[in-house]
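A single protein chain has been removed from this complex, and every other one stays in its place.
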Amino acid sequence: MTDHMPPPSAPARPPGDPSASGAVNTAGGQPGAAKGQAAIPAPPKMVKVVVDGTEVEADSRDNLIEAARRIGVAIPYFCYHPRLSIAGQCRMCLVETSDAPGRLVPGCQVRVKEGLKITTNSPAVKDNQRGCMEFHLINHPVDCAICDQSGECKLQDYYMEYDHQPSRIRTYKLNKPKREIFGPLVVYDAERCIMCTRCVRFMDEVAKEPQLAVVQRGSHSLISTFPGQPLDSKYSGNTVDICPVGALLNRDFRFQSRVWFVNKSPTVCTGCANGCNVYAESRGEVIYRLLPRRNEEVNQVWMCDAGRLSYHASNERRLEWARIGRGDGAESVGPRLAIEKAVELLKPLQGQGGVGIYVSAQCTNEEAVAAFQLGAHLGAQRYSTGGVPPGDSDDFLIRADKNPNTNGLRLVAQAFGVKLEESVGRLKGLIAMRTDGLSANSLQGTELFIAVAQNESAVSALADVALPCQSVYEQEGTLVNWYGRLQRTWASVAAQRADAAAGWSWASRILGGLGGAGPGNAAEAFAALAQKSPHLQGLTFDALSEDGMVLEELLPRDWPARAPRPSPAAHSVRGPQTTPPGMKVGDEASGGSR
Amino acid sequence: MSQALIDLVREKFPDTAGSSHRGDEVVNVRREQLVEIVSYLRNDAACDMKLLRDIVGVDLLTWRTEMTGGGALASNEAPAYAVQNKPRVEPRFYVAYNLYSITRKHSLRVRLDLRSDDAKVPTITSLYRTADWWERYVYDMFGIEFTGHPNLQRLLMYPEFQGFPLRKDYPVRKRQPLVPELDFPDLIRGPGPGPGGAGVPMSQTHVGRQNVDPNTYD
Partner (left out) sequence: MTEQVLDPHAHDPLSLDAELPSSLMTVNLGPSHPAMHGTVRLVVTLDGETIVEAIPEIGFLHRGFSKSSENSTWHQVLPYTDRLNYVSPILNTTGYIMGVEKLIGIKPTERAEYLRVLGGEISRICDHLTCVGAIGLELGAYTVFLYAIEARELLWDRIAELTGARVTVSWTRISGVATDMPPGWEQRLRDCLPRVLELTNEIDTLLTRNRIFVDRTRGIGVISGEEAIDWGFTGPCLRACGVNYDVRKAHPYSVYDRMDFEIPLGSRGDTYDRYVLRLEEIRQSHKIVQQCLAQMPPGPIIGDDWRYALPPKKDVFGSIEGVMAHFKLIMEGIQVPAGEVYVYTEGANGELGFHIVSNGKGKPYAIQVRAPGFPILSALARLIKGHAVADLIPIFDSINMIGGEVEQ
């Protein structure tokens, strides 16, 4: 499929080559990776090993933890992470092998070889697990009641499973700095830290900004930032995900909710055009946080900080009630009457010219489709687009285009045969599907303004009819990311927020009032698009998977150096997807921490 | 002790499967053999299982999954993703009969798996009179039909109840529609208010709330 992949724009460097910052790409944590041995591409050979008496066919690059995971045997670990280099610090994964009889070897470091026998349930291994837990807990503060990590904390889970003994210490615990602000998004509690150094390795190897380091020695060790250098990397939020305990916490989410009260649902981040796959955790009508979701071809298991904070737009300053009228004359009348008013205002303009449709690049494809159908019915003469202004970008996950669906709009416009202008122009009537990118200035020449808006702003205050739009997190729809990947979202918020409805639903109702027919649900809108668009022929909404699919004709020529790219081996046999169903493992992002 | 019982059953009915967990012996049977096997267990002198303790129904829909996201105490509102990806599990239900013999002091559980599109079981009311109400209870809660039952009606729920409450896809907080008031004719004074009568349903008679839609009154 991707044999004709365009080469990356940056000159290729051999993997293992130290970059300018001194950090080394270890290409996935294989033993010897730091020394550049991972430069030799290991052939995908399968070997047979025996785990607890059961034969397993493991990839030759697997370590013992991955090999055991294939048959559902869980070897506990704190410091190991499938995407980072090996530390071997926590000693929790020690198991017995036939190669080293009478001794325990770390399961994260030892690679499988043909015929190896691994034992994970012998008395020595169990005693080690219990002892490791006891050691880790000696200085651990009694913080569960106030620690955010409760409910997704590997210390808690492993304690109940491998230790469950009372404490034996009869002295005081060590006191260390608590609540240290590391950076804009991260706060550090040294007492809870078990010094697994995942955060240090992550910043070195994945974020490529080595802003964390281990300081002091022995029991007094801490993680620290460098003097004058806060943890301000754009990927600092990922250290919170991978921290197995409550040492590194997200300042934005801190104390907002307990994790067992929130429901997790897959969707796509709307922060920029990268379209990182996320889980939205919500309760009632409020979203509490976004967590990265695994997609090797888009964001691996990471996401940027700006994306993590993008859910605030869905919670705050929302336009909630359908209203008509501007300023003092505005009244909330409920959806039915608002639609009637909109229809009444639009009817005289139907077919007369002077009607424009504005679609923001924050819209889903379905919203755009319904807007264009409405425009076609009204005989709109001008279609314009806009969105959140561009911002910073980098070579990994952050794209300059801060709108999730620019490509999608292009696709829909092409399908409907309309040209998207940059400016609104002077119109008799403007219907805006989402108001991002509009300003009071751009509306100066317009007489009638009907807005389907998500947030209250100066623009929505100018609307003659303001219809509350559900955020992308609250509705199902599709988005096309910067390199042409079609991804779908699910409705991640269970409760209905006031009058809010999906943008296509409003357009559909207005269409109905004008005598046309719009899509009744997202699948119908998508089907209407698939019919018209050559790129989407034969696709149906319900058949779209959680991983999305690449629309090959849209693949770009230039590729940022480290951006994940589609490839046939991307979702390969290694890693957590080999986990058998029903096996209790943590998030992919956390590397099995929760 | 009851292992001998399983052996007896399997000897006479070889295509049943026996198992034991924590001292409870279970025999898995097919629907066609159910009445015959239970009859054998009841009437044969070596088994003499004259006491039918109860009939239990279980819905296996969420055996491997949790319908709601989050941990043990997550909210019971399932977001769209979880509801959309409802698991399809076959067999969906099973019915278990707990039998006991007072004279021989042994117990046995007879278990029967059912598919969701074929949730019918022959009745054993001809063998045990107590099966009457137990089968009505399982029908009421799960919708499993017992063919041949003399009076298969809801037992605990009222007749207009919609749905089967103990099924795993029946939400805990589901509301039921209001039932129109029943007409109780009075022999002396004639038909009372209610549908068909001259009166107005109670939900419309309250002072102060006009134009109440009885289907949404809350």
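In order of appearance the chains are A and B, and numbering begins at 1 in each one.
Keep this in mind: a contact is a pair of C-beta atoms (placed from the backbone, for glycine too) under 8 Å apart; a residue touches a chain by one contact, two chains touch by 3 or more.
Note that this is a predicted model, so its numbers are computed, not measured.
Annotation: of A:101, A:123 or A:166, A:166 touches the absent chain (contact as defined above). Residues 137, 140-145, 150-151, 155-157, 159-160, 163-167, 169, 260 of subunit A touch the missing chain (whole complex, contact as defined above). Looking at subunit B, the residues touching the absent chain are 21-24, 26, 50-54, 56-59, 63-64, 66, 71-73, 76, 96, 98, 102, 105, 107, 109, 128-130, 132-134, 141, 154-158, 165-166, 168, 170, 172, 187.
Here is the rule we use: only the chains that are shown with their structure count from here on.
Inter-chain spacing, taken between the CA centroids of subunit A and subunit B, is 43 Å.
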